[in-house]
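One structure below.
One protein chain is absent from this view; the other protein chains keep their places.
All chains are identified by letter, namely A and B, in their written order; residue positions are counted from 1 within each chain.
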Amino acid sequence: MAPLLHPDRLLPSLPDTRAIARRLYDGIKDLPIVSPHGHTDPRWYAENEAFPDPSTLFVVPDHYIFRMLYSQGIDLLDLGVPAKDGSVSERDSRTIWHRFAAHYHLFRGTPTRVWCDHAFSTLFDLDVPLSAVTADLYFDRISERLAQPAYRPRALFERFNIEVIATTESPLDPLKHHATIRASGWSGRVVTAYRPDSVVDPDFDGFRDNLVAFGTISGCDTSTWTGYLAAHRNRRDYFKSFGATSSDHGHPSAATADLPLSDAEALYQKVRKGPVSVAEAELFRAQMLTEMARMSLEDGLVMQIHPGSVRNHNRFLFNRFGRDMGADIPSQTNYVQALKPLLDRFGNEKNLTIILFTLDETAYSRELAPLAGHYPCLRLGPPWWFFDSVEGMKRFREQAVETAGFYNTVGFNDDTRAFPSIPARHDVARRVDAGFLAELVADHRLREDEAHELAHDLTYRLVKDAYKL
Amino acid sequence: MAPLLHPDRLLPSLPDTRAIARRLYDGIKDLPIVSPHGHTDPRWYAENEAFPDPSTLFVVPDHYIFRMLYSQGIDLLDLGVPAKDGSVSERDSRTIWHRFAAHYHLFRGTPTRVWCDHAFSTLFDLDVPLSAVTADLYFDRISERLAQPAYRPRALFERFNIEVIATTESPLDPLKHHATIRASGWSGRVVTAYRPDSVVDPDFDGFRDNLVAFGTISGCDTSTWTGYLAAHRNRRDYFKSFGATSSDHGHPSAATADLPLSDAEALYQKVRKGPVSVAEAELFRAQMLTEMARMSLEDGLVMQIHPGSVRNHNRFLFNRFGRDMGADIPSQTNYVQALKPLLDRFGNEKNLTIILFTLDETAYSRELAPLAGHYPCLRLGPPWWFFDSVEGMKRFREQAVETAGFYNTVGFNDDTRAFPSIPARHDVARRVDAGFLAELVADHRLREDEAHELAHDLTYRLVKDAYKL
Partner (left out) sequence: MAPLLHPDRLLPSLPDTRAIARRLYDGIKDLPIVSPHGHTDPRWYAENEAFPDPSTLFVVPDHYIFRMLYSQGIDLLDLGVPAKDGSVSERDSRTIWHRFAAHYHLFRGTPTRVWCDHAFSTLFDLDVPLSAVTADLYFDRISERLAQPAYRPRALFERFNIEVIATTESPLDPLKHHATIRASGWSGRVVTAYRPDSVVDPDFDGFRDNLVAFGTISGCDTSTWTGYLAAHRNRRDYFKSFGATSSDHGHPSAATADLPLSDAEALYQKVRKGPVSVAEAELFRAQMLTEMARMSLEDGLVMQIHPGSVRNHNRFLFNRFGRDMGADIPSQTNYVQALKPLLDRFGNEKNLTIILFTLDETAYSRELAPLAGHYPCLRLGPPWWFFDSVEGMKRFREQAVETAGFYNTVGFNDDTRAFPSIPARHDVARRVDAGFLAELVADHRLREDEAHELAHDLTYRLVKDAYKL
C-alpha cells in the first residue's frame, strides 16, 4: 500500500521539470502560513477547547464534504447536519464517520481528497486509505489524538506555523472572541476582517433590523445616510483595533455605482424603509462598494470583492437547513462594465487596493487580467472556492499571468472553515506554483533564479504586501 | 509508411505515465460497448441489408464530414447530399469518394480523422493513408467488403461487441423496426429512447399536425392538456415495451418552468391553436421539461437534456437541403437560473435521474459541476457533439471532476449516426480516460488500484447504472 502522501505529489511528472519544481518547492515548503482571508471560528482560538470528535471536526461543518455525499443520495440528517424544522439529525459521531468512510471513494479526483489525506497523514499519522474497512481505525485514532493537548486549536495553530490568520466578522459582531484572544496573552496573531453584507445588502435576512442594531453598536444615527456611513467608519475603526487590514464583500454581482449624493440619500431611505425592487437592492449594493472604496482610501483597509455566487439555490434544503448547505452555485459574472463606476472614481488611486475574486473562470483572461494589468488599484485574488484545486490553480496561472503578470496577484487564500485543511491547502498552492514556475524554467521562459524569487513572492511576500500584514 | 493506428495512440507521451495508462487501457479495451444514446437507424438492424457503397456509408450521411468539405468550398450537391429543391446531386459513389479522398487532409487534427482511420484499419484492413492517390484502392476494398455477409449490420453489431445500443425515436414513430428486431429472434439488444421534440416544441415543423397525430397514435384526446399529458404517458409506456429506459430533450435552451395547472392548461391551448410568441414557445418547452421529470418519477425513464444548439443557422442551406446540414451552431447556455424551477420541484428526488449535456464548455466548471455535485437527481453527460474529441474530453475531465467527482458522471455516449465510427469513438473515450487517470496516478493524486476501478466504472458500470441498462 502506498503511503497517503507521496513526497512528489502534484509536482510535474517529467523528471527534469520535476527536479526543478522540487528545488523550488524545497525553498518555500517551510515558510510560515499567512492566511489573509478565511472563515475559521475565532472562538476556537479564544477558548482553546478540544475539538469534540472526528465527525464534528471533518464532516458536519464542511460543505465540500456533505454536498458531495448529498449529491449521491445520502440524507444530510444522516450526516449529522442540524435541521431548523425539528427533524432529528444523527447524533452518533461514529455512525456519521462510517457513512463518510464508506463513501470516501466519491472524492477521488477532488481537492477534498487531497486535503483530507494530508490531514489524516500529517496530523493523525494514518497510513492506510480511509474506507469502510478502516473507518474504526480512523475514528479511534483521531478521537484519541483530539483529546490530547497538542490537538487543541492554539497548539495546532502553532504546529501549522501560522504567522497570521484573518477571520471574517459582521459589523454587528462585538468581536468578543478577538478580545478574549488579545486579553489572553497568547502570541498567536489572529485578526478580523470587516464583512458588512448584513448591513449593506437589502436582501440579507433581517436587513432592516440589522440597520437598527448597526446604529446601536456604533452609536451612530443610522436613520440618515450620513449617520449610516458614519456607522461604517466607526465599526471599521473598531475592527482595525482588532487587527483588521481588510474588508470583504460577497455580492451577487460585481456591480458598482457612483450616485450623486442626493440620489444615494434617497436610495438609502428607500432600502431602509423597504420594500425595494430587485434593481434597487442591486443599486444600493453597487453604491456601497464605491462608498467602501472611498473609506478604504481614508483608513487603508484593503477591499476584497467576492462576487458571482447564487446563494441557497436549493429551496427545499434552505428551508430545512438554512444557509451554507453546499447549494451555492456560481453564475456568469461581468467585471468590465460592472466595475466601471467605481474605477472611474477611484481606479487610478495608488493608495487603494481592491482584490478581485471570481467563480467565473472565463473572466480570468478576458476581463480580470486586462483590468488588473492596467489599473493601479486592482489586484487578482487567487482561485476561489470550487477553483481552489490543482487544476483550478493551473488554469488561473495559465490564463492570468501572461496579461496581468505575477505581481498583480496576491498569493494564496485558504478561505476555509475547516481548520485541519489549512496546511494542506497552502501546501497544494505551493506545489502547484512550484510546478508552474518549473515549467516556465524548463521552457526557458524564466531563469531558475527568477523562479526561486517568484516562488518566495507568491508564497509569502505578495500576500503580506497586498494585505498589509 | 506508419500504420494507420499506433497501439499507443492518444495515450500520454511521458514514458512512465504512458505505461500506467497502457495498463489501465488494457483492463478496459475489450469491455463490451454500452451505447445508451445515439442516432443509428433501427432499420439497419431490422432489415440487416448490406450497406450499399463506401460513400453512402461514410460521406453522405455524416455532417461532420460534409460540413468540413463545405467550409472549404465544396458544394454539397457534389457530395451526393440530396436537395429538396429539385437540384440534382452527384449519384456516382466513386466520384463522391474521390472528392472526399482528395480533401482528406482537411481533417488533420480533428476527431473525424481518428474515427475514419480506425474504421479503415480495423474494418477494412487498410494500412495506407487515404488520399487522392489511394482513393480507388480504398473504394474497391470497402466496396468488396461491404458485399460480404460479415459486413451486414447485425454482424458488425456483434463484431463491435455491442452489449446494448439505444436509438432515438419520436412519439409519432410506431417503432416498427424495433418490432421487427424483436420478432426476428436476433439476440442483439437494440432499445429505443423517447424523444418528444416534435410534439413538445411549438417551433417544430408541423407541430400542430403532430399533436393530432399524437392523439391518434396514443388513443388520447390531445385537445386537452390532461389528454395531451396522458398521450405522453401512453407513448412512454409503449416505448418502454421496446426497451426504452430514457427520454431525450433537444431544446434551444435549458429553460424549465413550473406553472400552476390553470396556466399550463391555458398555455397548452394557446400553443395547440397557435400562433405563439417566441416567449410562449420557450415557456411551453420549459414547462414540458418539468412535466417530463414528473413522469420520469412515475415511470422510471432517465431524462437527458441536450440544450444550446442554434439549429439550421444557415438559411440558404436549410431551404435547399433541410435539417442537419452541419449548420447547427452552439450558443451560450445558462443552467443555474434555467433549471431552478424544475429543481425547486424535483431536485431532491433520489429516484429521479436527469443527465445534463452542454455545447457551452464554460458551464462545466462554473455551473454544471457545482449543480451535479450537489443535487441528487443530476448527473453530467459526457462531452457532446463538437466536444466528443480528444481535447474536448480532456477539458471535460479537467474542469468537471474536481467539483463533481467521477461518480456524478455517466460514462460515454457515442451519439452517432455513423455506424462504423462506434468502436472508434468508444476507443477514443477509453484511451483519453486511461490517460487522464494515469496522470492522476503519476501525480500521486490517485492510487493505481483506484484508477483501475475507476477505468472500469467510467467505461462500463456508470453508464449501465445511470441509464438502467
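Keep in mind that, in the parts below, a residue touches a chain if its C-beta (ideal position, glycine included) is under 8 Å from a C-beta of that chain, and two chains touch if they have at least 3 such contacts.
Quick caveat: nothing in here was measured; it's all calculated off a predicted structure.
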Per the touch definition above, residue among B:162, B:390 or B:451 touching the missing chain: B:390
Hidden-chain contact residue, picked from the options B:56, B:134 or B:362: B:362
Contact set of chain B toward the excluded chain (per top definition): 2, 5-6, 8-11, 13-14, 67-68, 70-73, 105-111, 113-114, 129, 310, 313-317, 326-332, 359-362, 386-387, 389-392
Residues in chain A touching the chain absent from view: 14, 16-17, 334, 336-337, 340, 343-344, 347-348, 350, 362, 365-367, 369-376, 378, 398-399, 401-408, 439-440, 442-447, 450, 453-454
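In this section, only the chains that are shown with their structure count from here on.
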Centre-of-Cα separation between chain B and chain A, whole angstrom: 40
